[in-house]
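One protein chain is absent from this view; the other protein chains keep their places.
Chain naming follows the written order as A, B and C, and within any one chain the residues start at number 1.
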Amino acid sequence: MYSPTIQKLIDLFSKFPTVGPRTASRFVFYLMRLPKEEIKDFLNSILNLKKTIKICSFCFNPFEGKINLCPICQDVTRNRSLICLIEKESDLISIEKTRKYKGLYFILGGLVSFLKKEEIKKLRIKELEERIKTPQKFGILDASFKEIILALNQTTEGQGTGLYLERVLKPLNIKISRLGRGLPVGAELEYADEETLSSALESRK
Amino acid sequence: MYSPTIQKLIDLFSKFPTVGPRTASRFVFYLMRLPKEEIKDFLNSILNLKKTIKICSFCFNPFEGKINLCPICQDVTRNRSLICLIEKESDLISIEKTRKYKGLYFILGGLVSFLKKEEIKKLRIKELEERIKTPQKFGILDASFKEIILALNQTTEGQGTGLYLERVLKPLNIKISRLGRGLPVGAELEYADEETLSSALESRK
Amino acid sequence: MYSPTIQKLIDLFSKFPTVGPRTASRFVFYLMRLPKEEIKDFLNSILNLKKTIKICSFCFNPFEGKINLCPICQDVTRNRSLICLIEKESDLISIEKTRKYKGLYFILGGLVSFLKKEEIKKLRIKELEERIKTPQKFGILDASFKEIILALNQTTEGQGTGLYLERVLKPLNIKISRLGRGLPVGAELEYADEETLSSALESRK
Partner (left out) sequence: MYSPTIQKLIDLFSKFPTVGPRTASRFVFYLMRLPKEEIKDFLNSILNLKKTIKICSFCFNPFEGKINLCPICQDVTRNRSLICLIEKESDLISIEKTRKYKGLYFILGGLVSFLKKEEIKKLRIKELEERIKTPQKFGILDASFKEIILALNQTTEGQGTGLYLERVLKPLNIKISRLGRGLPVGAELEYADEETLSSALESRK
């Protein structure tokens, strides 16, 4: 129905996370209505992203700067005996916003659903092992990890990936912990599942 | 629009929890279509409820039986140093289903939203204090409470009621605990609020 | 988990339309907390329903009164050449509320999903045919139907039942009409399905 140029861009936007064809077409019409300078600004911002954003050599966090470590990894006041494993970049931001965590991070790059070999390959598991064993090779000179926190989703995928990581990381002989399970803010007992309620009872304080 | 008899019953059903006038009218038409014997069975079941159900003299749990204590309070294998405060009857069932709790209960009978005197009066707070101080007066001979668990909703009301109870129960000098906060089963970091995520980090294990 | 008397009543409430076991248990606890007089009022209202409510001999509309016709069928100012077929009692109320329809009704008693014999038997189809052919036998002396309106849901069940009725009623040689399809109040073109949008275009005015 749409002209080929429009359809092409709808297809590309449909690959964006959470975007379906209907939203994608709204994006295209939005761009079509945008003044030339704003389009230019948008295109330049994307080019800049590729040019100026580096990926931290230790934790894979994207950042801007001259050296190879992100501001968090550079920050000598952070606790370098703790490393927090997270699925993706925005999870790092979520945890930073709590202001409760002062250790380092490592971005895994995904979660696996059925522990298929090909899927597991996409995760940065070798990279993780190397960084925990020899952090100085990746720019963190004075780290000595005593706890690995698996800060993954409490979904089947998050739990499966967690179990797999525990097995892989066991030989390193470092304490492995997971996020506490319990009732979230706003929850009512009546709608809590049994597993969550069990955990909330056990972790009462 | 409806005849007075129908409207009257719609009004009564509209007072049931979660029921609005539309659902109430569906209930009335459902009853109208029900065969006589089923209506009789329904009416008798309600009458039976009032006749045979007792309220436990210790924990206010509704039950059937000859003595004045509910099966949980009668059960000598349960831990009589623990008492779990809950808002309502169905919360007791929710916790029993986890099979993780082996102490006694106390049904508070509600939560308060703004700590108004009239609202607080509706809660069984005096009854609670009496049962914790002198459980033998209410049929529990060998109890000696060492921990009071506030198992209330993680809502503003649940937290407000919890704070109020902590103040009231403080003079009893018994440890007061609350359900652990954290990520529930199925939760994703991305959608967790900061407070929940903070708690999940702190209660990691 | 619940005592037998409570469980019995939960089971009976779970048969009510839209009610699941969780809501059913809330109903039971609600009744348990209700003062004796209110329970009595509730039980009497149900008994009254069965005692005082009659079913209209022509249209099956429940009503209160001395004769056998409901107020709508009794009302000589209503157009007795129109008969509107509806699934259930509350649909009659919905249409009355529009104040746009001034003919008679007939409550079919349900919809059928797959045109199974047993299902079709539950509908008042014979009763409908008799009332259209010889309305005077059922208390409507001066009717002569010129249009039968199928005011059924626009769901698969509603449409299937409509097709079946059209076949059954064809030999009567009376005009059969259906509710107009189109965009409802509040609808946006973007979210309308093709069939609805087609109908809205065709019935433009």
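One rule holds for everything that comes next: a contact is a pair of C-beta atoms (placed from the backbone, for glycine too) under 8 Å apart; a residue touches a chain by one contact, two chains touch by 3 or more.
This one's a predicted model, so the numbers in the text were calculated from it and none came from an experiment.
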(request) Considering the entire complex, write down the shown chains that touch the omitted one. (result) A, C
(message) Among C:32, C:132 or C:183, exactly one should touch the missing chain; which is it?
(response) C:183
(message) Of the residues A:53, A:67 or A:163, I need the one that contacts the missing chain.
(response) A:53
(request) Against the chain that's been left off, what residues of subunit C make contact? List them. (result) 86-87, 90-91, 94-95, 97-98, 100-101, 149, 151-155, 158, 177-190, 192-205
(request) By the contact definition given up top, give the residues of subunit A that touch the hidden chain. (result) 1-6, 8-9, 12, 16-18, 22-23, 25-32, 36, 39, 41-43, 45-50, 52-53, 62-64, 88-90, 93, 96-97
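The rule is simple: only the chains that are shown with their structure count from here on.
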(message) For subunit A versus subunit C, what separation do you get between their C-alpha means, in angstrom?
(response) 54
(message) So the centre of each chain is just the mean of its C-alpha atoms; given that, what is the distance between subunit A and subunit B in Å?
(response) 40
(message) Residues touching two or more other chains, restricted to subunit B: which are they?
(response) 90, 97
